[in-house]
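Have a look at this one before I ask anything.
What you see is the complex with one protein chain gone and the rest in place.
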Amino acid sequence: MTNTQISAGRARSASAPPAVSVRPPARERGTRLLTALFLTPTIVGIVVFTVVPIVGSIVLSFFDWNVIDPPSFAGGANYREIASDSTVLVSFRNTLVFMVLAVALQLVIALSLALTLNGRMPGWLRSVFRSAFFFPLVLSAASISVVMKYLFNQDFGVVNWLIGLFGIAPVPWLTSEHGAMATVIIVYVWQQFGFSFLLFVGGLNNIPKEIHEAAALDGATGPRKHLAITLPLLSPTLLVASVVGIINALQVFEQPYVLTDGGPGDSTRTVVMVIYERAFEQLRFGEASAVGVLLFVLIMAVTAVQFRLSRRFVHYQ
Amino acid sequence: MWMTDSHLSRRALLRYGAYGAGAAALAGTAASWDRLTGADIPGRDDGSLVVATLGSAFDPAAVQALSAGFRKLHPDVPLRVNAVQAVDWSDFFAKILTQIAAGTAPDLVYVATEGVQLFAQRLGVPLDRWVRRDAAELREYFADVHPSLVESMMYEGSLHQLPVEFNAADMYLNRQVLNRAGAGFPPADWTRDDFTALLREMKRSSDSHFTPYFWTNRLWGGVVPWLFDNGTNLLAESRAPGGSWLWDTFYPAADRAGRGGGFRWTTPQATSARVEETYDYLASLIQEDLCTRPEGGNGTNLVGVFSTGRVGVTPAGGFWAGGLHLAGMKANAYDVQYFPRWRTQRMQFGAAGYAMLRTSKKQDAAWEFIKYAARKDVMTELFTANQTTPARRSMLTAGRYRETGPTRWQVFYDTLDKFPDTGPIPAPPQVAEVTDVLLKYTGTALASPRSVAPALRRMQGDLEQAMERAL
Partner (left out) sequence: MSQATPTLGSVRYRLAPWARIAGLTVCALLTLGPVIWTVSTSLRTPAESFDLPPRIIPAHPSTAAYRGVFDQIDVWLLALNSTLVTALVAAGQMVTAGLAGYAFARLDFRFKRPLFGLVLATMMVPLQVTIVPVFLVLKSMGLTDTLLGLIVPAFPTAFGTFLMRQYFLGMPKDLGEAAMLDGAGPWRIFRSVYAPLATPGLAIVGVLAFNYHWNEFFRPLILETSGQNYTLPLGLVSLQGNLGTGSVSVVLAGVVLSMLPAVAVFLVGQRPLREGITSAGVNR
């Protein structure tokens, strides 16, 4: 909002004692009923289709289950097993590396483009660019990964042909460890940056012009100064973009599954791929659930850290 | 800011639009309620015999014909064929497993060599008693199907499926590339060194966007055919005892010699000298730029690059003839030959058929379907596009391959007939882990020079772990 201070001031007056005492009890009952009605669809749905299955998964993580025979209690054996399983450990490392690089890249690209687009240019052109950058988001990750597999092929792909025009030797995109991780990141970021981009465009639009004008009056000119003023004001947007970006990145599956199947070696195997393989290929549902529980804990922890950090670095107007 | 005029009018417009959309949605939902609940699907949950097939294997018209024919034959047995649209075997399997977990499993599942032993061990029913009962009726079938295919469907002495299709790994060669290299078509008894020399010729006569040899990084068509060629295997291979009940009934003495009750794949031998030698050879091809490093993942369209002459040679089975035809390749623009001889000229295949589930309450009806699906007229109707090789020898005819090629179509079945030791890919019940391990370390072994030996050592360790694990 353009002026949060005003509404914050009003909010304070609204919760002042007189307002509460004036409110008739009927209204209070109405509010309670309304709250219940409004929350029920979401909460009931979440409980039935997410909480119950999650609890089921947590319980399952203490059992051995191959689907075919009845589950048998295994205590902490699944957790002990995965703690010493190099594939699982590597998949967590890959996922974290992927998350850091993909989210960073996504935010930097999105922010640069949003800032650049914020400059003076014809309205229709701005709109064309905006649509172009958002476009990959409407595509299916699995289909587009199939397409990307053609494009990144070392010998016949368009990408190596394109960089060849600049004299760069063909890169083994999908068949070398670093190349494969790079490709998965590129394909993922290509599809995802549009979302952060739109968030930033929105965030920039909401920064009042007066702030820049005031800064200019104070003698702050040039792109760097510009950025120094803009960034803090954009920090709430940055928080949302990075939280959503990280939650999604930690669950990456389609791109590595289609592009590299986790290889070469384990170099692009992600946690969710391990969960899928353990459960549906190797019939070790208990172990798969245990890995799932660990991933859930990791995502919660990372998100909590972010919110904690955000208290220090995010500025609300 | 919220109350400007333009906002209001547009918002009002949006609101009416939303009302309209809401009403339309309600009406649409009501109208399509049957669609939403599946109530418009005839014969649902009515105790039908349920058959699950891999959707991409047959086209819908063929599946229609398959069910219609069965209904005519057995009007008393309601049948539902569910063509599961999975990208690959593991997706398909994920689907079937979930149904098993929920107790809604189908009666019959179309299973390829990869899953034969897993199903046999954990889920399936041996077909022995029905095969014995209907022996007279089946004699014609077995006479038409190579014993190697039948043996690959046996587990510990019992038969679990009647094979209906198979694909052996043969070499596809692009004629245009051969001509460019000034090379003749290789003879049936060519050697591995002839093969290497041919790749070099191809490389010399082509530009930089060309790769002489291309392969897939799977059990089938990847490293395993070369292991067979070099007289070894990933897992030590032996035969289970038993099976003579079948061999003695259906096959002449010459054909049943040495057959047993199905394969046993037990001790991993990834660090053996022969396996290492095989990997070293493939690594040397990559070093010389005669072939690319293997890619993981799915969706590779090798057909496309081969048919356009960007690849000269690749291992594939009968299923490729249809694919190349679809890609616009002329019948005489390519041809097939056996794998070149190395220490042996043993080749590899995978087969598929219907497995009956233990949980099925309609096993007799299911058996009738299995028999029906293995009939020649039914298979002829199903396998029209040459996207696989029929398991029946008599179905491979000049007429079948006239339009699609290859000219040497006899190679497909002769891979079995002329090389009786040609065998199935190693697929113990732990096949999923074996495949994962193979894929993973093949990628590592061939990703950089001198990494073969260490990668094979780690492969061996992981294979040992996988094979020890009871399912």
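Here the chain labels run A and B in written order, and each chain numbers its own residues starting at 1.
In the analysis below, contacts are C-beta pairs under 8 Å (C-beta built on N, C-alpha and C of every residue); 3 or more make two chains touch, one makes a residue touch a chain.
Treat the numbers as computed from the prediction; the structure is a model and nothing was measured.
Considering the whole complex, the residue from B:L178, B:L302 or B:V411 that touches the absent chain is B:L302.
In the full complex, subunit A touches the hidden chain at residues 1, 4, 7, 10-11, 14, 27, 30-32, 34-35, 37-39, 41-43, 45-46, 48-54, 56-57, 60, 67, 113, 116-117, 119-121, 125, 128-144, 146-148, 150-151, 156, 158, 161, 190, 194, 198-203, 205-206, 221-225, 236-237, 239-241, 244, 247, 250-251, 253, 272, 275-276, 279, 285, 288-289, 292, 295-296, 299-300, 303, 316.
Considering the complete assembly, subunit B touches the hidden chain via residues 2, 11, 14-15, 18, 22, 25, 28-29, 32, 35-38, 40-41, 44, 55-57, 59-60, 80, 82-87, 91, 94-95, 98-99, 101-104, 167, 209, 298-305, 307-308, 310, 319-320, 322-324, 326-328, 387-388.
Keep this in mind: only the chains that are shown with their structure count from here on.
Of all residues in subunit B, those touching subunit A in their complex are 1, 90, 93-94, 97, 100-101, 122-123, 209-211, 217, 292-301, 305, 310, 432-433, 436, 439-441, 443-444, 446-448, 455, 471.
The part of subunit A that touches subunit B in the complex is made up of residues 2, 66-68, 145-146, 149-150, 153-156, 161, 172, 174-177, 256-266, 276-277, 279-283.
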